[in-house]
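Complex shown without one protein chain; remaining protein chains in place.
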Amino acid sequence: MLSSYQESIAIFLGVNVLMAFSVYVPTSAGLISLGQAGFMAIGAYASAYLTSRFTAFDVPFGLALFLGGAAAGIVGVLVAAPAVRIRGIYLIIATLGFGEIVRVLFVNFEPLGGASGLSGIQPLTTLSWVVAICLFFFVFLWRLRSTPLGRAFVAIHEDETAAEAMGINLFRTKLMAFGGGAFIAGIAGGLYAHFALFIDPSQFGFSKSAEAFLFVILGGSVNPLGPVAGAIVVTLLPEFLRFLQDWRMSFFAVLLIACAVWRPGGLISYRRAAHP
Amino acid sequence: MTALLELRSVTQRFGGFTALDDVSCSIEAGSISSLIGPNGAGKTTLFNVISGLVMPSAGSLGFNGTDYTGRRPDEIVRLGIARNFQQVRLFPALSVIENVMVGAHLRLPRTGLLDFMGGPFNADRVDRLARSIATEMLDLVEFKSAGDTHPQQLTLVDQRRIEIARALASDPRLLLLDEPAAGMNPSESNQLGAIIRKIRDLGRTVLLVEHNMRLVMAISDHVSVLSAGKVIATGTPSSVQADPAVIAAYLGNV
Partner (left out) sequence: MVLLQQIINGVMLGSTYALVAIGYSLIFGVLRLLHFAHGEVFMVGAFIALCSVWFLNAGPVLAVVCAAVGCAVLGVVIEFVAFRPVRRRSGGMLAPIVSSLGVGLLLQEVATNIFGADQTRFPPQFEATVYHFGSLFVTSTQLFILATSFGLMLLVHLFISKTKYGLAMRAVAENVDVAGLLGINSNAVVVLTFAVASALGGIAGVLVGFAFSAISPFMGISMTIKGLVVMLIGGLGNVYGAMIGGLVLGIAEVLTVGYLASSYRDAFSFALLILVLLVRPQGLFAGGLRAGH
């Protein structure tokens, strides 16, 4: 059996894997998001509210998680509707701004604790929940690649004009990619909240979004193995680097730079054949 | 015979430059029509207008009796107009067969929200359908290599074949082909001519842009000539070939 320390690392890893998936889905359709922590926050607050503050009904954990994900997904679609017309650098900055807006809104929203956060959340997240949900999404995303929607994502990623000229509705497909990613981030947030037992807006700041983005860029976005690899490396590396003490992040930073230089496509990437 | 595609006074300006100047023409259903003209005449631009990639500055587009000016490219594919690209635009991350399967996209069960949820667990059936359409289209264009190779590993001629198959996979009534024979040797272009005839015999209408005159003259029912954004001649291959204005346009260029 795992020690409780190992178990909490494993849960943490699972949440990170889900965050990585939440970046992977829009990325696979060419939409880069640096604001996924905003969706995570929405899922975390919504589900925590349902399980610990919403006393009219006894909301089962699974339902609370789902509703948290759905809330994030709906916001994702609403945000994406204008955002998917934006491209490249603009989209990156816009999503970054979105994440910060969500954070600021929670800081100012007193019914959910405002800046001082929401405490007393029930400890409902178990390793089995986390493993089951991660496995579900892994299989789902793995198979998604051989569905029309999954191929449409790739087509848009590769060449928007050609995709459109093949009958793919860019707007709707991008909306689904963005909403789907937001949904997964919401679920991750729900699991996180019921594991941390205390949430406040500062936990969902830019560094969280940047971290999730790095999982995917480090791991690669060709298939769901990339985000898993990225999340594992980034989450567990600090554990193996304890001997570096205060310089752990510096080691990680150097690793990031090295990856950007030598494996810009991520650890798991295409073998691009040379042009004939 | 009725007009399947009808362009009325289409004008396309890019800044101060007029790429298409008051172009009107109609394409008969079930025909093979060709559009020829010197480099820079505006042929590709006309394809971009017809397939909705650019919105004409003026004029209107009719397909099968309805005005479709201003529709999005994906809606236009749904109407039944598919195309290839002069500069091949396959999706490098997808295998050959997957590229063609993308073309079959709109013939499959809709990719709605429910499909997002149920799709991956219902994938095999949809996948089999898409795969069989794709295989059929690859056979039709006489693509001989393995379907799971990636397009970049193939010759340009093969890539053009795949693009035609991808366009056909959407089951279009009108197929727009932009210089499909570019880079082909005479035997390959003969083979392409036969394929285009076969496509027409399956009930589709073909509009061909091509510099290979031998191919154009051999398979076209009608030929239109575009020069500097204007249609300067229309008719049967032989009448166009004899038209002094056409000869002048080409001599000025070649």
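For the reader, a short list of remarks on this structure follows.
Order of writing sets the labels: A and B. Residues in every chain begin at 1.
What we mean here is this: contacts are C-beta pairs under 8 Å (C-beta built on N, C-alpha and C of every residue); 3 or more make two chains touch, one makes a residue touch a chain.
Here the structure is a predicted model, which is why all the values come from computation and not from measurement.
All shown chains touched by the missing chain in the whole complex, by label: A.
Within the set A:Ala210, A:Leu225 or A:Leu241, the residue that contacts the chain not displayed is A:Ala210. Only one residue in the set A:Ala10, A:Ala70, A:Val222 or A:Leu256 touches the chain that does not appear here, and it is A:Leu256.
Considering the complete assembly, subunit A touches the hidden chain via residues 32, 82-83, 85-86, 88-90, 92-94, 96-98, 100-101, 104-105, 107-108, 114-115, 205-207, 210, 213-214, 217-218, 246-247, 249-250, 252-257, 259-262, 264.
Just so it is clear, only the chains that are shown with their structure count from here on.
Mean C-alpha positions place subunit A and subunit B at a centre distance of 40 Å.
Subunit A makes touch with subunit B in their complex at residues 139-144, 146-152, 154-155, 157-159, 161-170, 173, 176, 180, 222, 270, 272-276. Partner subunit A is touched in their complex by these residues of subunit B: 51, 53, 72-74, 77-78, 82-83, 85, 89-94, 98, 101-103, 105-106, 108-109, 111, 113, 115-116, 119-121, 123, 126-127, 130, 150, 152-155, 166-167, 170.
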